[in-house]
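The complex appears here minus one protein chain, its other protein chains still in place.
Entry: subunit A
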Amino acid sequence: MLKLTKLIVSNSGVRNIRILSASCYKSDISLETLYPNSKQNIFTPSPPSLSQEKFNGYIPIDQLQISYDRASGPGGQNVNKVATKVDLRFHVQSANWIPEKAKQQLIENNKMKINKEGFLIIKSDLTRYQQMNLADALEKLRNLIREAEKPKNVELSPETLEKIRKRQEIAANQRLIQKRQKSATKEGRKEPSLDL
């Protein structure tokens, strides 16, 4: 196709191939007609500005440490060789892209996932594809941050409290019944004692 257009161009006396390129022809349903107010050429938009109030969902990927490992489970040679498990970690305290308010809550909520050096570790081996696992890990991270942003419900209604208390009481009673039954069984196995 390229050769053909070159031939055409050179023989019809037109100097530059760009003159015959796509940008010249505009039909009735060209993108300029359909979206006259939009930028017609692809550009790289700047990332959304960070706000200290709410997490906007943007994660700077270069501030994360992503490494790949082999996943577990069945799968033979493929699972043994292909590195599809994703290990994502970053230093929480120094992450300026998480709002301060949410950061403290995040650390408190995920104490088990943060190591001695202060790195939050997220792993994913959900799918058989590395890219999908990375997407899953990022999704997990976003969910953790959003969870940390939620207001903590300290206030419980009196009805809920009563429910919880009743449940705890029933559980304790059940436990004691079980205990007494077991104790009786064990007594029954002993030699009968003659208390005079």
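We adopt the following convention: contacts are C-beta pairs under 8 Å (C-beta built on N, C-alpha and C of every residue); 3 or more make two chains touch, one makes a residue touch a chain; residues count from 1.
The definition used in the following text is that contacts and distances are computed from a predicted model.
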Undepicted complex member, UniProt protein name, chosen from "Glutamate--glyoxylate aminotransferase 2", "DENN domain-containing protein 10", "Large ribosomal subunit protein uL15m" or "Trafficking protein particle complex subunit" = "Large ribosomal subunit protein uL15m"
Query = With respect to the chain omitted from the figure, which of A:S38, A:N80 or A:S94 is a touching residue?
reply = A:S38
Residue numbers in subunit A that touch the chain omitted from display = 1-2, 4-5, 7-8, 11-12, 17, 20-31, 34-35, 38-45, 47, 57-59, 61-62, 64, 66, 88, 129-132, 134-135, 137-138
